[in-house]
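Written below as structure tokens is the structure these notes are about.
As you look at this complex, bear in mind that one protein chain is not there, while each of the others sits in place.
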Amino acid sequence: MNEFLLLPFFLIIIAGSLYAGLARDPYVKIIAISITGGAIMPLIIMRGYLDVASALAVIIPLSTVFLLQLFKKGVV
Amino acid sequence: MSGDLFGLIPWTIESPFSSSYVVSPSGDVEIIVWICIAIAVYSAFRVIVEPDVMRKLPFLNVFSFSISGIIALLIPQPLGIIAAVAYFVGSTFESNAIASTWAGGVED
Partner (left out) sequence: MTMLFLQIAFAALCCWFLFITVDMICGLPRNGGVCGATAIAKAIEKGGGNINGGTMMGNIVSSPDASAGTLLAACGVYCFGIPGGLIATILVYIGNRICYDPGYAGTTGCFIATFMVYGGTLIGIPAECFIAGMVIAILTIQGISHRNSSKLLGWIWRLFR
């Protein structure tokens, strides 16, 4: 596997995680974690774990939807 | 695993990503993977830089298009379709949930 394909994904993961930590608005934090999760997916695929990647692709958005149910008007 | 840095400099890297299940894309497909990676990095940069929350979501959509394309290009087997579609539908569902929660939820 060509390892130079991996480097941009590491960049995106670091940038997304730093942005998630430094942002103020909670919606922006959720978007930044979504970017981080999206950049992790090809790294799992490159190792050959397609089923783990498919399961994660379903679990991460479902968890976010349940988290968003806490964000009603006036709670945050 | 050894490889050349674009064929110019001999460079040897041992890494855990060399697996016998997945072959590295070669030739024309590798150029296309690099195009999709460039678009992913650009759109991630635009998400971070954009000031308004709701206007970040179209850039996030471009990002998930490119990651879906990369997933499908890395695995030229039928299970690759399922992984790409699962990631894309999950990401779209999440963007939909973020946008409608920000707007105040579904008014019944």
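In this document, chain identifiers A and B correspond to the written order of the chains, with residue numbering beginning at 1 in each.
Note that a residue touches a chain if its C-beta (ideal position, glycine included) is under 8 Å from a C-beta of that chain, and two chains touch if they have at least 3 such contacts.
Remember, it's a predicted structure, so these values are computed and weren't measured experimentally.
Across the whole complex, the hidden chain's contacts among the shown chains comprise B. If you put the missing chain back, the residues of chain B touching it would be 28-29, 31-32, 35-36, 39, 42-43, 46, 52, 54-55, 57-62, 65-66, 68-69, 72-73, 75-78, 80-82, 84-85, 88-89, 92-93, 95-100, 102-107.
Please note the rule applied: only the chains that are shown with their structure count from here on.
Rounded to a whole number, the gap between the C-alpha centres of chain A and chain B is 11 angstrom. Across the complex, chain B meets chain A through its residues 1, 3, 5, 13, 15-19, 21-25, 30, 33-34, 37-38, 40-41, 44-45, 47-48, 53, 56-57, 60, 63-64, 67, 70-71, 74-75, 79-80, 82-83, 86-87, 90-91, 93-95, 97-98, 101-102, 104-105. Those residues of chain A that touch chain B in the shared complex are 1-6, 8-9, 11-12, 15-16, 19, 25, 27-28, 30-32, 34-35, 38-39, 41-42, 45-48, 50, 53-54, 57-58, 60-62, 64-65, 68, 71-73.
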